[in-house]
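With one protein chain withheld, the remaining protein chains of the complex are depicted in position.
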Amino acid sequence: MNPRARLSPAALVAVTIGAAIMLAPLLWTILLSLKANSELMRDTASAFSGPYTLENYRAILVGSSVTHWLLNSLIVSLGTTAGVLILCSLAGYGFARLDFPFRRSLFVFVLLGLAIPEQAVILPRHQLFAWLHLHNSYPGLILPGLVAPFGVFFMTQYFRAIPVELDEAAMLDGASRFTLFWKVLLPLTRPAQATLGVFTFLGSWNDYWWPLISATRSARFTLTVGLASAQMNYAQTSGLGFLMAQAVFASLPILIVYIIFQKQIVAAMAGAAVR
Amino acid sequence: MKRLRGLVAGLVLAALAGGCGTGPKKTEITLQRFFGECGAVYGHSIDVGAAEGECGIVTTLINRFQAENPDIQVDVNVVAWPGYPQLTAQIAAGDPPDLVTMHQSVISDYQGRGLLEPMDGVLGEAGIGPEAITPAGLRGVTKAGHLYGMAWDTIGGLFHVNTRLFAQAGLIKDGKPILPTSADELLVQARQFKTRTGKPYLVQSEVSDAASFVRNFYGYVMAQGGVLFADRRHSRFATPEGARVVQLFRTIEQEKLTTLNQDTPAAIASFMNGEGGIYPTGTWMIGAFDQEAKTTGRPLSGAYAVFPYPHLWGRDAAFVDGHAWVMPKRVRTAAERAAVVRFLKFMAAHNFDWTRTGHLPAFRAVYASPEFRALPHRSDIAPLAAIGVQLPGYVQRQSAIQGLLGEELTSAVTGTKPVERALRDGERRVDELLDQIP
Amino acid sequence: MPSLELIDIRKAFGATPVLDGVSLAMEAKEFIAFLGPSGSGKSTLLRIIAGLETADSGEVRLEGERIDTLPPGRRGVAMVFQHYALYPHMSVRENMAFGLRNAKVPADEIARRVEQAAKVLEIEHQLDRKPAQMSGGQRQRVAIGRAIVKQPKLFLLDEPLSNLDAALRMRTRIELAQLRQRVDAAVIMVTHDQAEAMTLADRMVVMNERRIQQVGAPMDVYRRPANAFVARFVGSPAMTLAPATLVGDGDYARVRLGDGSEVATRVPRAGLPEGPLELGLRPEHVRVGDGDNATVDLVERLGERTLVYARLADGRAITAEDNGDSRVRIGDKVGLVIDGAAAHLFGPDGAGYHAEEPRA
Partner (left out) sequence: MTGGRRDRLAGFAFVGPFLALYAFLLIYPLFMGIGLSFHRADLFGARRFVGFENYARAFADPIAWQALWNTFKLTVLIVLPLTAITLALALALNRATRGAAIFRGIFFASSVLSVTIVTLIWRFILTPDAGLVAKIVTTLGGTPPPFLSDPNLTIPALAITTIWWSVGFPMMLFLAGLQQIPADMYEAAALDNAGPWTRLFKITLPSLRRTLILVIMLQTAAQLQLFGQAQLLTAGGPSGASRPVVLLIFEVAFGRWELGYAAALAELLFLLVLSVTFIQYWAVGRAAKEER
C-alpha cells in the first residue's frame, strides 16, 4: 500500500467500473430530464437518443414550486448550520475552559444525548411543537436541528486541544472573557467549524422525517418533502421528464457547491474522522 | 463565516418580505387537495375547458376562482395522494387547512373523532341544499344526520377496454367487446385473449397501489351479498365470498393473464401502449384514455371503450366512493368563512367541468344536463351510479384499513401467502386497529 | 521604592499545598530568577504574580500597589510563555498589538511601539508573517516583543530558553541580558537551569518543596548555600555530599569520612549542631593527585579541565577536578586531595555551615 504507487491494472478497472456505477444513475437522470414527457410516456429508452429539449427546465421556472422549496431548504439548512455553530461553539468553550458548578455532570448529561436517536423523540416532539404552534414555520424546522450533542462534544474536544497558554497570554493581554473567546479561540476552531458546518448543513439539507410531519404546507416544504410529494404524485403529474428535471434542478446547487468546495468538504469530513 | 452570516440574514429577510408581501385586506384561505401537481402545464391557466385530467381541471378551476375573486388569497397545498397522513399531522399540529379534498369513505374517520366541521350551515349559505346532491353523494357525506362535506363526484372502478386487442382475440360481438358474466368465463376469455394476442388480458397496477385490490374485493364481496364489517369493531374478510374473489385474482396472476409488477404510471403507460386488454381502474382515467383514443397514430387510437365492472357473482354491484370538500375544525373569521362559502359555491357551479375527468357528478342538475350526457362513454358508465355500493358509515379508519387489507390482498394475489391466511391476517389486523379506536 | 513584594503567599490545589507562605521583595529594575526543580512551586508563584492563579492568602504588590485583586491584564505585568503562546491566526504585528488594542491604546501609538520593538528585536521584516512561518528563535523574539510593547512594570519569563536548541539558547541568553539593560522594568525569570539563573539574574530565588530555600546573588548562593538542597541544586556538576563525623577539637571542625580519611575544614566548630553531619565538596576543591584512595568511574573531558567521577574505598561517590590534559582513565586508582578549607558542612536538618570568609 504505497500511497505514491500507481493502481494495479485490475484495481484500476474495478475502481473505474465502480465510478461508472456511481455516475450512470446521474447521467440517466439528466438524460430523462432532457426528453419530452410524451416520448418518455411511451418508452423511457427514448432517452438514449435525441431529440433533447430544455422544455422541462423552462417549465420549472414557469410553474413549479421547486424554486420555492429550494429557498426554504436554504433558509432551514443555513439557519440550522449557523445556529449549531454558534450554540456548539459557545457550549464547547464553556465546557472546555470555564469552571462552573456541575460542569462535569452537565457534560456527561450532554454526552448521553449522543445515544438518543431521533425516533425516540420525534413523535412527542411533534406534539410539543403543536402546542407551541411551531409547525409549518422556519423556527419549527430549524430548532430540532440545533440540538446537536455531537457538535458540543466535538467543539469541546477541539477547544480542549488548544493550549491553555493562549488563554493565559490573552488574559495578560487584557482580553475579556468574550474577547478571548471571540478573537483568540474561536478563530482557531475554524477547521472544526468547517467540519461541523458541513455535517450540519448536509444533515439538515437531507433531513426528511421531521419536515415530512412538520412542514405540511407546500409554502413551507423543504426540497426533500416537496420532491417526495412530487414523486408520490408522479402518476398524476406533468410527467417523468419534468420530475427528473426537478430532481436535477434541486440537486444542482449542492452539487455545484460540492464540486467547488470539494477539497474543503473532504478535508472537513476527514477532520471528523480523525477524532 | 462573515459571508455566511450575511447570506443567512439576507435569506431570512427575503423570506419575511415574501411572507408579508400580500396586501393587507385579502382574506387568506388554504385549500389542500390531491389529484397531483401540474403547475408546470397549467400553472397560470384559467381556461378550464381546455384542461385535461383531474390535475389540470382542478388546477385551472382554482386558478379561475382566484382570478374571479381577487379579494381572496387562495393558498393551495398539493399533497401526494391520498394525503391523509399529512392531514392527520396537520390536525395534530393544530394547523389544518380550511378546505380539504377527502374521499367520502374517509369522512367518518375524521368526523367520528370530532375533527371536522358540520357543513350544513356553509352549504346552505352557498345555496347548496341536500336536494341538489345525488343520492350517492349525499350518502357519502352525511354522517350522524349532518353534512360533513360537499360531495363533488362519485367514483368507482371501471373496465377500460382496448377494443382493437379484443377484436384480435375474437372477443367482439356486434361491435361491442364481450365481457364475462362469471368468474369461470372470465378465465376462459382471458386465456383465449392471451393465446390469440400474446398479451395479457388485464393491465393492473399492483405495486404501491393497495387501493385497487381493495376496491375489487369490496365490490365483488358485496355483489355476493357478503358482509365486510359486522359492526364498528369487527371485520369479516375470511368468508367463502371473500376467498372466491381473491382466488380469482390469484388465478389470473398465476396464469400471467395480467401484467405483473407494474405501478400506476407503468400500468397507465402499458394500457396506452396497447400491452393489455382491460385496465380495471377508476373513473378518473376516462378523460386521458379518451384523449389518447382520439389522437391518431397511437396504439389506442379509435380502440377505447369503458364499462362498469362485469357481473361475476350474485348481483350487479360496484364499490363506489366519491370525493368531497370538507372543513377541518379550526377557528375561522367571518371573512374566512365567507370565502369558503364562495369557493364551495364556485366549485358546485363548476361540477360539470370536473366530470370531464370521467367522474360521475355529485349534483343532480349536472346528471340531467345535455352537456354531461354528450361527454363520451358516459352512457356506458351510467349504471355505476345505480349499482354503486359503499361501506357502512360506522366503519372508521377506512384509509388505514385499505392499507392493511391491501397488503394482505397483495400477498394473497401474488402468492406470498395462502388466500385463507391472508384474509384471516387482514381480519386480525383490521380488528386490532378497530379495537384501538376510542 | 521596591518593585514587587510578595507577602506570605499560600496556595494549595485541593489538599495538596504548593506554596507555604512565600515572601519576597524585589528591588526596582531587579532581575530575579526563580530556580528550582519541577514541582517546587516556582511556576505557581509566577502565575500568581501574573494573575493566572489566585493565591489562597497573602498579598502581591507591585510598586506599592496591591495587584492580586486585579485581573491579569491590569496588573502592569507582561509574560513570555514557555511555548511562546503566540496567537497562530494573527500576524506578528497583530500579536504584538493585541494587548494594546484591548487596553484601548491609540492606533498610532500602537504602531509606534510595535515598530520600535520590532527594530530592537530585529524582526521588523517579519511583522506580517504568521507565527507558523517563523523559526523557533524568531517566535521567541515575537513573544518577547509582545511583552515589551506593553511597557510593563514587571516582565515574567517562564522558562524562556527551554525550547531552544543549545546554540540558540546561548545567543538568546546574551540577548536577554542585553534586553534587561534596555527595559525600564523589573524581570522575573523562572528556570530549572541554574546556569541560566546564574548568568542572568541579579538575585536568585532557589525554591524547593513549596518554599523559598535561599535568596541571594548567584555567587553568594554558590559559595554559601543555605542548605544541602541548594548546595546540590546550584552548581554543575553538583556538590558532592558525604556523611561525616566530627573528630578531635579545635576552633574549626575536623571530620572523618566513611573511608576513614579525615578532612580539616575552616568551618567554626562553635555553632555546629549535634548529630550526623555531611561534608560538602565542590569538584573544584577535590583535586586528583598521586595515591590510590579512590577508583575512577567516569572521566568527563571538558577541554580546559577534566571532571573525574570516582569512588572512595567505602563506595561513596565523589566528583573531582583535574587539569585539561589529565591522563586519568576509567578504572584507574587515583589519590584524591581534598581542599578542606573550602569544604562545607551540613547539619542533620540540612542547614549549611560554611568556612569563615577571610576578612578583608
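Order as written gives the chain letters A, B and C; numbering starts at 1 within each chain.
Following the convention adopted for this analysis, a contact is a pair of C-beta atoms (placed from the backbone, for glycine too) under 8 Å apart; a residue touches a chain by one contact, two chains touch by 3 or more.
Nothing here was measured: the structure is a model prediction, and the numbers come from that model.
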Residue, one of A:Leu61, A:Val108 or A:Leu128, that touches the chain absent here: A:Leu128
Listed residues A:Val15, A:Val108 or A:Ala161, member touching the removed chain: A:Val15
Selected from A:Tyr57, A:Tyr138, A:Phe154 or A:Trp205 as touching the chain missing from the view: A:Trp205
Residues of subunit A (touch criterion as defined above) contacting the omitted chain: 1-7, 11, 14-15, 18-19, 21-26, 28-29, 32, 40, 44-45, 48, 87-88, 90-91, 93-95, 97-101, 103, 106, 110, 113-125, 127-128, 143-144, 146-147, 149, 152, 164, 171, 177, 181, 202, 205-206, 208-209, 213, 223-225, 227-228, 231-232, 240, 243-244, 247, 250-251, 254-255, 257-259, 262, 265-266, 269-270, 273-274
Contact footprint on subunit B, counting only the chain that is left out: 84-86, 88-89, 91-92, 113, 115, 206-208, 210, 260-263, 265-266, 269-270, 397, 399-400, 403, 407-408, 410-411, 414, 416-417, 425, 429, 432-433, 436, 438
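Here is the rule we go by: only the chains that are shown with their structure count from here on.
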Where subunit A and subunit C overlap in contact partners, by chain label: none
Farthest chain relative to subunit A (centres taken as mean CA coordinates): C
Inter-chain centre distance, subunit A versus subunit C - centres from mean C-alpha coordinates, in Å: 57
Subunit A and subunit B, separation of their C-alpha mean positions in angstrom: 37
Distance from subunit C to subunit B - Cα centre to Cα centre, in angstrom: 93
Residues of subunit A whose C-beta touches two or more other chains: 190
Multi-chain contact residues (two or more partners), subunit C: none
Residue ranges of subunit A in contact with subunit C within the complex: 163, 165-166, 168-176, 179, 183-184, 187-188, 190
Complex interface listing, subunit C residues touching subunit A: 47, 50-52, 71-74, 77-79, 81-83, 85-89, 98-99, 102-103, 146, 150
Residue numbers on subunit A that touch subunit B, as the complex places them: 41-43, 56, 59-60, 62-65, 71, 74-75, 78-79, 81-82, 126-127, 129-131, 133, 135-136, 138, 190, 193, 213-214, 216-219, 228-238, 240, 242
